[in-house]
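Got a structure for you, written out below as structure tokens; questions coming shortly.
Removed from the display is one protein chain of the complex; every other protein chain stays in position.
On to subunit A.
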Amino acid sequence: MSKAECSYVRQALTASSPVRADGRTLLDYRTVSLARGIIPLANGSARVAIGGTEVLASAKLEVTDSPRASISCNVICPGSAYPNLAPSALDDLAGDYTHVLNATFADASLIPDNLSIIPGKKNWALVLDLVVFSDAGNIYDVLFAAARTALVDTRVPRTSPIEYRAPKGASASSMGPGLGMGFTVKREAPAVDFEIKDTWDEGAQLAGADAWPVCVTLNLVPTVHFLDATLLEEAAAPHRMLFMFSFPKKSEAKLHGMRLLGPGELSMSQIHTLLSDGQNYAQKLAQALDAQLKLQDLSLDTTPSAVYTLR
């Protein structure tokens, strides 16, 4: 991007009647398209595209012996999405995106209740893998939208714990003379194993669907801010601020993450206005994504084969 191009774009954005290359207003998003449940082998999946930026997210559940359930994210940036970058730069970029996603989703308070199998012994670990198919600007918003949709789409197989009991013949006196003389043996928690009641494509919906955060990127030029930048606009205005908000139904909006990127400074009063504007934009984006999800018209309590016959 030459200096002349960047200055041209910036002038158009800061003009009294701002103009963008594709004719959008400053706060318009490009077309958002969303598909869920597209990967049959994953517990939850989604593909979200905003304009030319497309990300595929898949959620897989694994059983761990750790005392707590966990959510971890992993972003893969293949060379097909970034043909101009060297492999080491691709790894660094993927690492940066992974860190931003993990910092938000790995938060302990976001982990839903039905991810635990035997409390304290066996839990589900949810691994979110995101693949960037193409990047035409505004990658963070798309990454978070894809992660959020894949999490809403995730089905957790229902489990029931199994208890092992000693056979009827054995008793304390048969184990030897020492026991039964006033020793208190610590009784361990009975459930040590579990069985899965659902098949691989059934299960309960992952709880806490309204608590997943959505990300909105505000690109900053000295007098205004704008949303959903294309690659050229991002090169011309590298200063941006990311906000991750969630809007749970029963309480007020929560801020899950905030990040300033790029060479630029902000005063505290500017941050005040950006924060309140960011919350409004995030709420509208969340509502739009939820509306698209409803349009997919999948009933969550029926199995996919029953949904097929319903159609």
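One rule holds for everything that comes next: a contact is a pair of C-beta atoms (placed from the backbone, for glycine too) under 8 Å apart; a residue touches a chain by one contact, two chains touch by 3 or more; residues count from 1.
Here, contacts and distances are computed from a predicted model.
The UniProt record for the undisplayed chain lists the protein name "Ribosomal protein S5 domain 2-like protein", from the options "Radial spoke head component 4A", "Cell cycle checkpoint protein RAD1", "Glyoxylate reductase/hydroxypyruvate reductase" or "Ribosomal protein S5 domain 2-like protein". Per the touch definition above, the residue from A:Glu5, A:Glu62, A:Asp96 or A:Asp193 contacting the chain not shown is A:Asp96.
Considering the full assembly, A:Thr104 is the residue among A:Thr104, A:Asn138 or A:Thr230 that touches the omitted chain. Within subunit A, the residues in touch with the undisplayed chain are 92, 95-96, 98-99, 103-104, 107, 109-110, 241, 252-268, 271-272, 275-276, 279.
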